[in-house]
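Down below is the structure, laid out as structure tokens.
Partial complex: the chains shown occupy the same locations as in the complete assembly.
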């Protein structure tokens, strides 16, 4: 159901489609409307959606929780996308938001972990530009296996730029960074109730963008629903699985409630369940194993990074989905999209 | 020297050969005899042998030391092999035990480092299933270089599932895990005697399966002899080299005696000396450098993992053999099998 919105005399045409604004290749990318649509798709791609309406709703969810992070997302997506435009990247990839989502997350992560000031702002812009180089490098590296980069450029860029503040006296970390220490064995902490599960469920979706807010999580879920019913369902199933695995294994109640065990599972569930494979019984079991493993890998990476005081971010999702994608050609029961 | 053991009316045939039972492709894999043969080959593949008699002898050696670890090997090999069967992996690879050996080691490792109970058992089964996905992923990833996965799926799966217990209050580690701490410079500790060398020699072979038992090591050596005289000789040379390098560099006597410096050298020696290359003078020197380096890399990785309190497992073997395999096309003096 596409509507012809505008046809310019120079053969440019903008059309409103089910996934947002579609612009013909001849249109200058820097035309404001087209650029905004690209930014929104960049935001949506954080949850693997190529849909500018979803991006807009995600942005509303973030602004609902924090204007600072809302602005961070806009600046980060714009900075990384602009770097790609300046270096003349193939327009189709830019227009799908593929050079925006890492920048969006880098900017939020840096402003989540570092105190905001003018120096930090410049630092964020450089980090977001670098995330575009990183994205391009991984595109070349992974082309052989047709493997998606997922959010790897974001994770590694953020890790570097946050870790560096241990040497840079003019950058100050917020109290959101884990304290550096040696990992110790855990004990069961707190009692899991219905409210833990429900808050954990929505916080898990919200934490994909570093937001600890149940309403924001619900808004994100609506954004997913607008883009894809399957993405909506798998995200909820993923978040719930993360909560249940963590509960079953005796993770700390506050961590379960905060969504810490959920956000990687949300992304794994969306990716395996609704993006890269055709859903059938075999895939459902495969996806469930992937999501359960994601919760374990989250616990492991979070412990492994404790001596350097760094968070796991979305590394568990990236590693598990890479493995389950790479493995799939060996398993004839599974069918790739 | 093959004996026709049985020919069924449906064209199935089982034959006893020098390396165990050989079943024609048409035979249902889940037929019990065939499945047991596959499990035994999976156990044998831990030492790079495709020979079900060797697997049986290794199993006897493990049961001699500990019924728990014997059962663990059976459960682990069965769980990972079954996952491969369910996902319809190519039957030839399954029948060689290639989807069994990582599961065997994952199960032993988890029961070595985690207290056994019903939750741990479920955890082990999931970890073994995951090791099959990991194996398949590395098969795809390494296909470009025709590089074998070796025990990498085991190492990384075990590392994740053991590390995760720092976040999971219902899993408890045994006192076998290294204490997390900062690496410090070593001093020469204890005096190496003939008994250190002899115990270290056989413990080095036993430790491939996490067994600290001289008799078990000797039984393993017999298993290797049944499968390949060259594997038998190289395993002893490898273990001895590990002991001598550690002694010469001033490693702690108890560590040398326990076989800690030997088991990676055993595997490197078998792999380079008897599996992947044709043995000649050039290869002997190449292999010796590989084995010596393996002892050094073991010391390094063991120190590097100290802050997260994790053991090196067979990572030194895997890394060194990958490097020496990848390097070999550049060196015309060497000849691959």
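Chains: A and B, in written order; residue numbering restarts at 1 for each.
Throughout what follows, a residue touches a chain if its C-beta (ideal position, glycine included) is under 8 Å from a C-beta of that chain, and two chains touch if they have at least 3 such contacts.
Source: prediction; values computed, not measured.
Oligomeric state of the entire complex in this file, given as copies of the one sequence with 2 shown: 3.
As a working rule, only the chains that are shown with their structure count from here on.
With centres taken as mean Cα positions, chain B sits 37 Å from chain A.
Interface residues of chain B, counted against chain A in their complex, comprise 86-90, 119, 123, 126, 129-130, 133-141, 144, 159-161, 163-173, 180-181, 307-309. Within the complex formed with chain B, the chain A residues making contact are 144-145, 182-189, 246, 248-252, 255, 282, 286, 289-290, 292-293, 296-297, 299-304, 306-307, 322-334.
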